[in-house]
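Okay, handing you the structure first.
All protein chains of the complex are present and in place, except for one that has been dropped.
And then chain A:
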């Protein structure tokens, strides 16, 4: 019995002593950061940070102003921001981090690795760049039903990624591609238009430096190479010339030189193979399937011939676009698609690909792009 009381007392006193160790973070006393914007500061090596936080008051208007601060690094800017709010700033609900264009061109890794090390920050955080200062983007005032612009950006990117318009770019993906020799990271590009945040394209990085921004149309082809589609959508422009004879039933003399076609329910898969390792020759096979959703000219879709022609043209357009993007990346020496890793894997462990070798060789890589297109259905027309 005495022993039991002793044991009980030990447990209780341990509990009492330990209570001091846990740091309290009571919800309403926190400034919960949902998005961080980082820009180049005025001085050399200075960072300007914008921190978007939750506001828990119903009375105040919807207007949100981020907290701004300067610092030597992102972490320093965050620490400096402490003096500018009565709430305790925490990063546990961080959803997106935005890098201004100037900072991004210099390299974002120094400002990113702090997040990557922080155990409170989720790995699924969106890493993005902006084409105007991040401060500008975060000061957008229209963010629909979202409680603040940070959550709005998160929902926007979720929606865009969900619709398979761009590829996923989480902190995890970014770090992985940055660390890996043979691949370069890609991030979405955000901008502000009419006081709301929009996605404008993809930023191609060389290591941690932003090299080029491509628009959403091109982003489709990036995804086509890198990832598979399950329910994407593609819009293409086709020349009228070849189809003139099939259109005459509906429209005697189509005047425009081209017409638009939208393909939906796109399913695709891509396989990258190393064809001739010694010549750095790669094969890129893409299977592309979809349904015709929209045609702004009427064509006799009943005939097999038209479908074959459409499939052929579509393949050609996709091949051209992919080749164009590949050429662009080679020009910039940005291996966004990770051909370097495929190349590396052909060495079979005898030697490792070195950074210099990869950078030196990438512009000389040769690609055989081969697209197989299949139009599954063309919808009910009658």
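In this text, a residue touches a chain if its C-beta (ideal position, glycine included) is under 8 Å from a C-beta of that chain, and two chains touch if they have at least 3 such contacts; residues count from 1.
Quick note on the criterion: contacts and distances are computed from a predicted model.
Missing chain, UniProt name from the options "Glycine betaine/proline transport system permease protein", "Heme exporter protein B", "Spore germination protein" or "Probable alginate O-acetylase": "Spore germination protein". Of the candidate positions A:30, A:132 or A:216, contact with the unshown chain belongs to A:30. Considering the whole complex, the residue from A:41, A:110, A:147 or A:338 that touches the absent chain is A:147. Between the chain not shown and the residues A:92, A:162, A:239 or A:363, the one that touches is A:92. As for the chain not pictured, it touches chain A at residues 15, 18-19, 22-28, 30, 32, 34, 54, 56-58, 90, 92-93, 95, 120, 147, 151, 154.
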